[in-house]
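As you look at this complex, bear in mind that one protein chain is not there, while each of the others sits in place.
Let's turn to subunit A:
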Amino acid sequence: GSLEDPQNLKCVTHNLHKMLCTWDISSRGRHGQTDFCYTTDDFTSQVCFKTKERRVEIPIPEGSITVTTKSSGTDFATKEFVIHQKDVSFVPVTPHILSLMPDFPTSTLTLKWKDNGSVFPYGLDALWQIQILRKEAMEVVTQVTYYSKLIHEDNILLWNWTSDMPLECTSHYVKIRCYINATQFVGPKGWSDWSPAEVIPGKDTEPGGSGVFPLDPVVAVGSDLTFCCVHEEDQRITNMTYGSKSYTMMQLSSRSHAIRVLNASVSNSSGTNVVCRLENGLEGSVVFVGYAPDIPQNLSCETSNFMMIKCTWKPGRSSGLYGKRRTKYSLFERTSGKNVSCEVNEVNRDHFCGFPVLPDQKTYDFILGVSNPIGQAQSSLLVDITQRVHPKTPEKLTVIGNNSTSIQLRWFINGSFAEIRLLCQIEISSSHSERKLHNVFMPGRKSSTYTAQLNALHPDTKYQLRVRCSAADHFWRWSDWSRGVEQTTS
């Protein structure tokens, strides 16, 4: 062959249907035209092109095809090639990133791209290598392989990545390339080219973007944290401290330095200061390190008056978070769908919440929800409130009548107990007889007074009396004892 013959004929396919064949021609023949002919698979016909491009797109042969090239240089040189499928290499098209979205509060990048599945047969496995790069020097932070299946449609794929450092600290870049495992294709298979890098600019690229990041975060105890100080180009950074301790700084860019704090311990109520000392000023952030809420223990609900249900629980470990970051409680009742938020004082440790007794509802399916910026938990309780009656202390215990052997008492209980029977217990003490307990059952009433008569007493005897009450049919808890009264039989 002469120097002007097409050389190094190579064919590449990007979609397993067509292949792009390219060839070299010596410089003398470069501006000439080439007649490119190939025989179809079944050798029945020949297809020809005239091209000056030195590249032609033709169908991929099932087996092999013969290509004849005639270059129109000084003399018509004819060259023949036989292309086997196994000679054709398969390299997918460079993936196209649709979007790269930052979520600064969570330092998360969301990558979206199209898989171009429509050009490929159904069911091929695709591998996507995703590279995250950082800093001015675009250092590779991580490279991840993501797997998907092509379904002969163009699918939009989505991938999240959470940075170990706030996205504000320095610019983050993302590149992606793909490999398609075309098992039926016999030719060599390769990775696509890397896509152009998509960038999320850091604050260190913004004028006036100074500050410490993350700004005022709330994190879990034990977290490993990265804080960065973004400053002006001409500002020299002296040091960075976390709490009272100074940390070795890493330079991210000419305007950004970072420190790494491992296994953060719980902060005090006003948070832990992260301070960046610059030549002429301070920048800072306050981090609140606490615990997610524990699952509330011993959730218990009762009513003292059939108007309000009072639930109590043991909160477990203190979260270490206060003020607007404190752990918040809410009581949700599934049957009625009613939700109540509970006012809980995070400093003193008794926790309770009030829920209204609902008309015509005895059974309550409670869920106590607990949440703070670090996590959430819940406890549940199914309770028949008529079986959880804990009456208030009986009031105004009064002697309303007596004779030599009996005393009549009257008292008042706040609350409406019309739905239940009450059991009240009267404690009788006197100087010369043992303390006795006299039980009396009575129908409950709404915010009412109750009476009882004590018989078989001793004449001319001073008695000390007091009363407490509870639900008669489903005992739950006694009320407290009323104040005592004294009465001498006549």
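As a working rule, contacts are C-beta pairs under 8 Å (C-beta built on N, C-alpha and C of every residue); 3 or more make two chains touch, one makes a residue touch a chain; residues count from 1.
By our rule, contacts and distances are computed from a predicted model.
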"SMCR8-C9orf72 complex subunit", "Potassium channel domain-containing protein", "Ciliary neurotrophic factor" or "Two-component response regulator" - which is the UniProt name of the missing chain: "Ciliary neurotrophic factor"
Identified contact with the non-displayed chain, of A:12, A:286, A:340 or A:428: A:286
Contacting the left-out chain in the complete assembly, out of A:136, A:216 or A:427: A:216
Residue among A:94, A:223, A:273 or A:448 touching the omitted chain: A:273
Of A:70, A:326, A:351 or A:466, the residue in touch with the unshown chain: A:326
Residues in subunit A touching the chain absent from view: 211-212, 215-216, 243-244, 268-275, 281-286, 322-324, 326, 345-348
